[in-house]
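Yeah, one chain of the complex is gone here, protein chain that is, but the others are all in their spots.
Chain naming follows the written order as A and B, and within any one chain the residues start at number 1.
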Amino acid sequence: MIPTQHVLILSAVLFTTGVLGVMLRRNVIVIFMSIELMLNAVNLSFVAFARALDSMTGIIFIFFIIVVAAAEAVVGLSIILSIYRNQKTLNVDEFNWLKW
Amino acid sequence: MLATEYFPILILIVLGLVFATVFTLAGILLGPKSRGKDKEMPFESGFASKGLVGQRYDVKFYMTALIFLIFDVEIVFLYPWAVKFRELGWFGFIEVCFFILLLLVSLTYVWKKGALEWE
Partner (left out) sequence: MITFATVSDLMPIIPELILTFVAILVLIVDLVGTQTKYRITAAVLSIFGLCIAIVAEIQLFGENYTGFFNTVVADEYSILFEIIYMITGIITIMISWHYIAENKMNFREYYALILFAIIGMMFMTSSTDLLLIFIGLEIMSISSYILVGMMRQSVKSNEAALKYLMLGAFSTGFLLYGISLLYGATASTKLPEIVSHLQEHGVFNNPLTGFGLALLVIGVGFKVAIVPFHMWTPDVYSGAPTPVTAFMSAAAKAAGFAMLIRIFLTGIPYAERWDNLMWLITVLTMTVGNVMALKQISIKRMLAYSSIAHAGYVMVAVVAGSEAAISGIIFYSLAYALMGVGAFGVLSIQSKGRTLETYDDFTGYASQGPKEQVMAFLMSIFMLSLLGLPLTAGFVGKFQIFYAALDAGWVWLTVIAAMNSVISLFYYLRVIVCMYMKDPLDSAVDGNEQPTFSSVFAISGLLGTAIAVLYLGVFPNRFVELAQLSVKTISF
């Protein structure tokens, strides 16, 4: 059986990768994928804790995170589509109506 | 006790930070950069994209995909119920029926809004 620590370490690494991806990448879709990566890292750590503590709460939490992430993705993609229609680019550097 | 047990995580968060920075920076610094018409084009599963982006066909496809995504994920809530079907009994059944009813309402809404029309 894989020790809990190892899973937690993986989740921490994935989470930081996601955070850095959001901060460094310039394409909206890639930023979006990084955010999803962060949420999935959280899911992983919930799984690890739920197994270690032998408790169902963590598992239930994951179900809701999955659904919320999907809802966020749908709304996000719709907004991106709407932006693409107006601007014809997905590079955040070129979105300069409001300063970043 | 717990402090020593989980302390490596903190170290590894730092390590992860370093690794991710190094690799991302390496990509930015070393990798070739191309910014141009081709790079900004949408991917279309291997085909060269042709035609205008604002084509109607594209949008319809996109809409269906989004709606599929959201309804598909809702299934996740049915799994726990399916696993514990017997223990939950009528209570679970009524709860799930209510849940499905809400989904049906939203499906009707989507339908009536014309989001499912292909043409």
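Here is the rule we go by: a residue touches a chain if its C-beta (ideal position, glycine included) is under 8 Å from a C-beta of that chain, and two chains touch if they have at least 3 such contacts.
Just so it is clear, the structure is predicted and the values come from calculations on it, not from any experiment.
Q: Need the list of shown chains touched by the one chain that isn't shown.
A: A, B
Q: Can you tell me which of B:Y6, B:F23, B:Y62 or B:Y79 touches the chain that was removed from the display?
A: That would be B:Y6, which touches the missing chain.
Q: Applying the definition given at the start, please give the residues of subunit A touching the unseen chain.
A: The missing chain touches subunit A at positions 8, 15, 18-19, 22, 28, 31-32, 35, 38-39, 41-42, 45-46, 48-49, 52-53, 55, 57-58, 60-61, 64-65, 68, 71-72, 75-76, 79-80, 82-83, 86-87, 95, 97-100.
Q: Could I get the residues of subunit B that touch the absent chain, sorted low to high?
A: Given the touch definition above, subunit B has residues 2-3, 6-7, 9-10, 84, 87-88, 91, 105, 109, 112-113 touching the missing chain.
The rule we apply is simple: only the chains that are shown with their structure count from here on.
Q: Centroid of subunit A to centroid of subunit B, CA atoms only: how many Å?
A: Measuring from centre to centre gives 9 Å for this pair.
Q: Residue numbers of subunit A touching subunit B in their complex, please.
A: Within the complex, subunit A touches subunit B at residues 5, 8-9, 12-13, 15-17, 20-21, 24, 60, 63, 66-67, 70-71, 73-74, 77-78, 81, 84-85, 88-91.
Q: Under the definition above, what is the set of subunit B residues touching subunit A in their complex?
A: 5-6, 8-9, 12-13, 15-17, 19-21, 24, 28, 40, 53-54, 59, 62, 66, 69-70, 72-74, 76-77, 80
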